[in-house]
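A single protein chain has been omitted from the complex, and every remaining protein chain is retained in its original position.
Residue numbering begins at 1 within each chain, and the chains themselves are lettered A, B and C in the order written.
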Amino acid sequence: MITIGHRGASYGRFSIKPGQSRSLYGSRARDYSKWALIGVTMDLAEYGRRARAWLDAHPPTGDDVAAARSYMADLYDAGYSGITWPAEWGGQGLTQAEERAFAAVARDYTLPIYVFSIGLGMCGPTLVDLGTPEQKTRHIRRLLRGEDIWCQLFSEPGAGSDVAALQTRAAEDNGEWVVNGQKVWTSVAQHADYGLLLTRTDPSVPKHRGLTMLIVDMHAPGVTVRPLKDMTGRAHFNEIFFDDVRVPADCVVGQVGEGWNAAVTTLLHERLSISSGVGMSGEKDNPTSFAALSKVADTSDPVVRDQLVELYIRSRALALFNQRLAQETKAGIFPGARGSAAKLLLAELTTFSADLAVDLVGPEALVEGHPLANALALSPALALGGGTNEIMRNIVGDRVLNLPPEPRVDKNVPFNELKVNS
Amino acid sequence: MITIGHRGASYGRFSIKPGQSRSLYGSRARDYSKWALIGVTMDLAEYGRRARAWLDAHPPTGDDVAAARSYMADLYDAGYSGITWPAEWGGQGLTQAEERAFAAVARDYTLPIYVFSIGLGMCGPTLVDLGTPEQKTRHIRRLLRGEDIWCQLFSEPGAGSDVAALQTRAAEDNGEWVVNGQKVWTSVAQHADYGLLLTRTDPSVPKHRGLTMLIVDMHAPGVTVRPLKDMTGRAHFNEIFFDDVRVPADCVVGQVGEGWNAAVTTLLHERLSISSGVGMSGEKDNPTSFAALSKVADTSDPVVRDQLVELYIRSRALALFNQRLAQETKAGIFPGARGSAAKLLLAELTTFSADLAVDLVGPEALVEGHPLANALALSPALALGGGTNEIMRNIVGDRVLNLPPEPRVDKNVPFNELKVNS
Amino acid sequence: MNLLLSAEQQDLRAAVRSFLSNVNPRDGYDPAVYGRMNGELGLAGLVIPDEYGGAGGGISDLSVVLVETGAALLPGPFLATTLATLALLECPDKELLSGIAEGRINAALAWEDRPLVLGGMEADVLILVTGEPSLVAVEGFGREPVETIDITRGMARVSLDGATTRVLGRPSDRVHDLAMVAIAAEQLGVLRESLAAIVSYAKVRVAFGRFIGSYQGVKHKLADMHCALEQAESLVRHAAWTADAAPDELPLAAALAQAYVGRACFQAAKDSLLLHGGIGFTWEHDAHLYFKRAKSDEVLLGPPRLHRSRLAALLGLS
Partner (left out) sequence: MNLLLSAEQQDLRAAVRSFLSNVNPRDGYDPAVYGRMNGELGLAGLVIPDEYGGAGGGISDLSVVLVETGAALLPGPFLATTLATLALLECPDKELLSGIAEGRINAALAWEDRPLVLGGMEADVLILVTGEPSLVAVEGFGREPVETIDITRGMARVSLDGATTRVLGRPSDRVHDLAMVAIAAEQLGVLRESLAAIVSYAKVRVAFGRFIGSYQGVKHKLADMHCALEQAESLVRHAAWTADAAPDELPLAAALAQAYVGRACFQAAKDSLLLHGGIGFTWEHDAHLYFKRAKSDEVLLGPPRLHRSRLAALLGLS
C-alpha cells in the first residue's frame, strides 16, 4: 500500500477521503491464481533495502503532471512499476513477495503518482485480462512508465448505482464507432490520454446485453472535459461530453455486446483496489482520527472521552478487520464480496468521525481552511463513490450471505422499453 | 384513555407493554364523521363529576373474569360503556365531548375490563361498520355490557405481516361454512365467547380476493384454544385450532369474498386503538421509564447521566408527538397513517429503554422476578405485534410520504399458485 | 398545552412560504429582499411589542416564520437579527427595537467569550452578553469576514477594541433559552426541507428499472426521517408554547428541543444528501447547502453534549 500524495485524493468512479491509501498496482498484487508464485527466490530483505535506497535517492521533483510522468518513468526503469505484471507486456513478472516487500517500504514515502492510479488500478488490469495482444503491446508498457494517463468512463448522470442503465451511444459507421453521450465522476480525465469507455451499442436488447467497452483517445475531436465542482467547492472529478467522437474498430475491449462483462472486470479491480487500502494507513494525516481528535477535544469531560472511545472502538474494529482480510489474502483466501463490508464500514466511519469531530471542536471547525471543514464536506464521498452504502449492503446480503435476490423488473426488458432516467 | 388493569397487558393481534393505555371505546371515540356532534349540550364538568362519583362508588370487586363481567355490566348500566356508540344498537349515542370528559376522569382509575378490550376496540366497531342489523342487535349491546367476550382471529403461523396469505379454509356445506385451520397470537381467546374469524373461501383467486370474515362461536365443537407460551415464559396469547367447525351462513360479516375489506376495517380500528394510547400514560408503572431509572442508576457518572438524558429526550419527543396527534384529532384532523409512525417510535423506544435499563442496573436486573427482567423479555412485543417495525416503515413510506410502492409479485396470482409458507 | 398552529399562524406560514419561494439561498444577503420582508410581512418586528412598532407576536408565531426561513435557507442576517431581538426583549431598548422593527437596523447576538458572530458583518449593532451577566449594545466594533462552510450566510470575527458600548440591563437565562428555541425552529425547517427534497427525488429517480423510493433501503430510511420530523415538530411547538405560556417550563423545553432537533436535523440533511447519490455531492445541487447549514446550526450554541448536560442539570441528575 502506498499513500498517494494528493490532498483529498480521489480516484475511480468517485472520490476517497484524504489519507486513504491504495495499492499502487491495483488488484494484480493479490491475484495469486495468475501471475504470482512463479518461483523466483531471492533475498527479500535485500530487495526491500534496495527499494528504500532508490526511493531515498529519488525524491519527487515537483507535484505537477510532468514531474509525475518523469517520476513514474524512473520508477519503471528502476523496476518498481508493475512488479507482478507479466513481463511479456512490460511488467516485471515478479511475485507477491517482491510486491509486498516494496509496498512495505513505500508506505514510508509519498509517491507523486496519483494521476496514474486509475490506469494502474483499473484500466491496465482490465486490458491485461481482456485486451488483444495488439492492445497490450500498444498500451501496457506506456501505462506502467507513466507515458499515458488513463481514466475510466462508466458513470453517467442518469446511471450511477445502476451503471448498466447508461445511455452513451456508440453506433457503427464505416468500420468505426461513433460515440455520443455524457459521462461523469471521472477522475484525472483532465490529464488523461486514454479512457476505458462503456457504451451502448444495441438498445434493442436488455440493458446488460447491449454494451460494448471501447478504448477512447481523450485527445480525439469531439471529446470535451469539463471539471465538476463538488460540495467541497473544488473539482475532484470531471464531466466528459462525447460529440460524434470516432473510435477505430480495433479499440473494442473484449467483444462487442460483451461490455458488461468487461465492466464487471474493471469494477472488480476497482473494488479490490479500494478495499486493499481501507483503513490500512494514512491515519496520521487524518484530522478526524482518534489520535488527532484526542489532542484537540476537551477530554476533561467524561462524555467527550466516551465519544472518543466510540471513535477508537470503531476505528480499531475496522482496522483489525482489514488486517484480517489482508492476512487472509496473503494466505490465499480471496476476500471477494467481504471487501464490500469493509468499504461500507469505512464509509460509515468516515461520516461518523467527521460529524463527531466538528461537534468536539465547535464552530471554529467550520471556518474555511480548517482541516475539519474540508473533512466534513468530503465525508460523504466514500459513501457515494465506488457503490453507495445501499449497493454495498445489497452486495454483502446477496454475495456474502447468499440471500434471495430482489425481484428484477429490468432484466429481460429491451433497454429502449425500460424506465430510465432522462 | 383508560389504563387497563392487567400487568403486561396484551391485546389485538399481539401484545403491548405494561402500562400502555388504550381507548376504552376504540376508535369510535375519534370518528367525528359518523356519530358524534349530535348536538347534545350539557354541563361537561358536571358529567365528569358524576362519572368520578360513580367510579369512586364502584371499586372493582375482583380481578377474575366474572368480576370483570359484573363490573362491565354496572359500567354499562351507569351509561359509561359505548358513550359515543349508536343508541340504536345499545350505545349511549353521546358525543366526543362526553367521551373525553369520561376518559379524563377514568385515567385516574384502573378499570378491570381488559378482557373486553378486543371486543370494544376492534370487533364491536367492525360490526357497527359492516354487520347486518340482526348481527348488531344480537351482539353489540351484549358486548358493551360485558356479557360476551370477543377475540380476533386473523394471524396464522404462516401469515403474520402478510395477513392475506392466511390458509384457514371455510368451505360451504349445506348452507353452512365448515372451517379448518389454525390461528395464532390471539389475546383473551381462552375467555372468549365469540371471535371475528378471517377465512379463505376461494383459493382460486388472488389472495386478497378469496377471503371472508365470519363471526365464530368460540364454544362451538371443533374449536380448541391452546395457550401459547412466549419468551417471557408466560402465555399472553393463544393458538386456536379449527377442526370442521360449522358456522351458520348468517354469520358472514360483510360479503362473501370481501373479507379483506372487512379485515382492513378491523385493523384500522386496532391501529387507532393502539396509537391513541401510545405514550400517553401508564409511565408511572414502567420500570424502564426515565423517572424509574433515574432513581436506581448511578447518576454520579456523567456518562450515565448522558444515557438517561437520551432516554428522556426520546421519551419526551414521542410523548409530545402523541399529544400533538391527540390535539389534532380533537381538532378534527385525522392522524391516519401517521399513527404508524408513533407506533414505530414506541416500539423502538421500548426496546431501547429495556436494553438501557439492564445496562444501568447490571446483572441483578436479569434475576427472575426483577421488574426489568420481565420488561426486557417483553420488550420485543410491541415491535412485532400490530405490524412489525418493517411494516410500519412501509406504511409511513407508502401512505404518509406517498413513495412509490414495492413491486408486488403476489397481486394477481391465484392464491393456490402463490409461494406461501407451509 | 397547545401544539397546534392557529388559523392566523397558518396564514402567516403560507404568506412567508410564498414570499420565500422566490429566494435563492445562493444569492447572498439582499437588502432589497429584507426590505420587502420586513416591510410587507413585518417579520423583523414580529415579536417586538406594539409600543416599539412591532406586531407584538409570540415565540410561537416567530417559530412558524423561522421554520420557513430555515426550510428556504434564507441567506443573510435574519436569524442573527432575530436572536439579538429576542435578547433585547429581555432588556428593552426603544431605539434599537424600533429600528429593528422598521427594518432599519440589523443586529447580531454575541457572547463575550465567542469571537465568531453570526451575522457580524451585516450587523449595525452587536447585542453582547457578558459574564456579569449584562446585556450590552455595541457599535463601532471591529470585524473581519469569516467564511465558513455555510455559504448562505456569513460570520464575522469581531473585536471590541475602540467600540462604543452601552449597558442595556441584566438579562436572564431566557436569552439563551429563546435562542435555543429559535435555532431549533430553523433546524426544523432545514430538516423538513431535507426530507421533502429526497422524498421528491425518490419518486422520480430510477435505478434498476424502479423508482428508488420503492426500495425499502430508501423507503425505510425516509420513514425514519419522517418519524424524526414529527417528533422535532412537536418539540419545537412545545418549546415555543412554553416560551409564550409557561415560562417556568421553558428552560427544559428549550434544551430538549435543541438537543433533539439539532441532531435530527443534521442526520436528516446527511441522509438526504447521501440518498441523492452522486448528484447530492455536486456543488450545483442544494443538498450540501442543507447539510452545511444543519451542521453550522447544530454547533452554533455549542456542541450537542452541552445541551444534554444542561438537560441533565435541569432534570436534577447528579
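Couple of notes before you dig in:
Note that in this section a residue touches a chain if its C-beta (ideal position, glycine included) is under 8 Å from a C-beta of that chain, and two chains touch if they have at least 3 such contacts.
The structure presented is a predicted model; accordingly, all values stated were derived computationally and were not measured.
Here the missing chain is touched by one residue of B:Gly119, B:Gly160 or B:Pro335, and it is B:Gly160. Contact with the chain not shown here comes from a single listed residue; of C:Ser98, C:Thr165 or C:Gln216, that residue is C:Gln216. Residue in contact with the omitted chain (choice from A:Pro60, A:Pro86, A:Gly397 or A:Pro414): A:Gly397.
Of the residues in chain B, those that touch the hidden partner chain are 14, 155, 157-158, 160-162, 165, 184-185, 228-231, 233, 301, 303-304, 307, 351, 355, 358-360, 362-368, 373, 376-377, 380-381, 383-385, 388-390, 393-394, 406, 408-410, 413, 418-421. Hidden from this view is one chain, which touches chain C at 215-217, 220. In the full complex, chain A contacts the hidden chain through residues 294, 299-300, 302, 305-306, 308-310, 312-313, 316-318, 320-321, 323-324, 327-328, 331, 338, 341-342, 344-345, 390, 392-394, 396-398, 400-407.
Throughout what follows, only the chains that are shown with their structure count from here on.
Among the chains in view, C has its Cα centre nearest the centre of the complete protein Cα set.
One inter-chain figure worth recording: chain A and chain C are separated by 40 Å, centre to centre, where each centre is the mean of the chain's CA atoms.
Chain centres here are Cα averages; for chain A and chain B they lie 54 Å apart. Shown for chain A are the residues in touch with two or more other chains, namely 301, 303, 409. Within chain C, residues 210, 215, 218, 305, 308-309 each touch two or more of the remaining chains.
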